[in-house]
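In this view, the complex is presented without one of its protein chains, the others remaining in place.
Moving on, here comes chain A:
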Amino acid sequence: MHLVLEKRAERSGTIALVSPLIAIGLTLLTMVILFAILGKNPLLALDAYFIAPLTDGYSLQEIAVKATPLVMIAIGLSLCYLANAWNIGAEGQFLIGAVAGSWIAVKTQGTDAGAWVLPAMLLLAAVAGALYALIPAICKVRFGASEILTSLMLVYIADLSLDYLVRGPWRDPHGFNFPTTAEFDPVATVPLLIEGGRLHLGSIIALLVVAAAAILLGRTIKGFEIRVVGAAPRAARFGGFNANQLVILTFAVSGALAGLAGIIEVAGPVGHLQPGISPGYGFTAIIVAFLGRLNPVGILIAGLFLALTFIGGEQAQIAMKIPLDVTKVFQGILLFYVLACDSLILYRFRLVFSNRQVTRGAG
């Protein structure tokens, strides 16, 4: 008698809905065991991770601040992935957007430039991110180059360009040679929504992006095209949809969103351009996109949830002296269970009593 994994005749809608919940349930169960082994009270630990951050305004703001870039980038990536275009380089597009937008901030520093500065920065960052994302898209469409590799490699170029600029031409002249630009002027800073807090206009923009993506995918022909090209390329060809055009479009949109997220992060929470402005947002957003099942609302929830684990992890470190590594283990376990449970959408377990023959039949 043994257990086999068997392909379902069709994907299970019920499982698709409850699988994230099963995954979270299993994660919580595993964490309870882990906390118990570490000698920490599991209930208090779960409280520090999940409940406490949701009960005060400050933590809620921080969750929104942390989730903002993740959600914006992930929305763009989801469009790519739905259209079967694999943009892995959102991190680079994020950085290039940050650099391009910062250019205006640096050049207008100390001048009496007016309220046009921030909108111009946002616009330029989006355009730069889109152009940067078009490099791998065009290489794919024209020359058949793998966009996975080219977009990934462009991350390093973006990273080093930023590095060069803040160490050289854009370095704060009064900054003792440290690699950073001077603090941006107020007109070049993303406004705060709550005085004394950190919640900024970027979070509103992220919500608008989510809404726009939901409308695009749910209510427009373009959205339909994107989904058909990804899910059924042959059918899309018969329908006269141009897959190459969609690769270009989705890459451009996702690059623009990543670039926008980049300048918002720099002109918002950070306040100046420096190396290390992204703790891997572009890569974490890939996880967010899939955790949210490439669905705009799902991505919003996934982004907030991942942000919650970061904030909660810090609070658990402070309140209960739970090491940071546990937070990382926790995020890893969560992803593992999500992917594992997802396989149940297309497959199911079956107990097989008389072995070999049936296994072959099923395989």
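Quick note on the criterion: contacts are C-beta pairs under 8 Å (C-beta built on N, C-alpha and C of every residue); 3 or more make two chains touch, one makes a residue touch a chain; residues count from 1.
The criterion applied here is as follows: contacts and distances are computed from a predicted model.
Colleague: From the list "DNA-binding protein", "Monovalent cation/H+ antiporter subunit A", "Fumarate reductase/succinate dehydrogenase flavoprotein subunit" or "Thiosulfate oxidation carrier complex protein SoxZ", give the UniProt name belonging to the chain omitted from this structure.
Modeller: Spelling it out: the chain absent from the display is recorded in UniProt as "DNA-binding protein".
Colleague: Looking at A:43, A:211 or A:231, which makes contact with the chain not pictured?
Modeller: The single option touching the absent chain is A:43.
Colleague: For the chain left off this view, which of A:208, A:324 or A:339 is in contact with it?
Modeller: Of the candidates A:208, A:324 or A:339, A:324 is in touch with the missing chain.
Colleague: Go through chain A and note every residue touching the omitted chain.
Modeller: 41, 43-44, 47, 58, 62, 65-66, 163, 167-168, 171, 176-179, 183, 196, 198, 265, 269-272, 274, 276-279, 310-311, 314-315, 317-319, 321, 323-324
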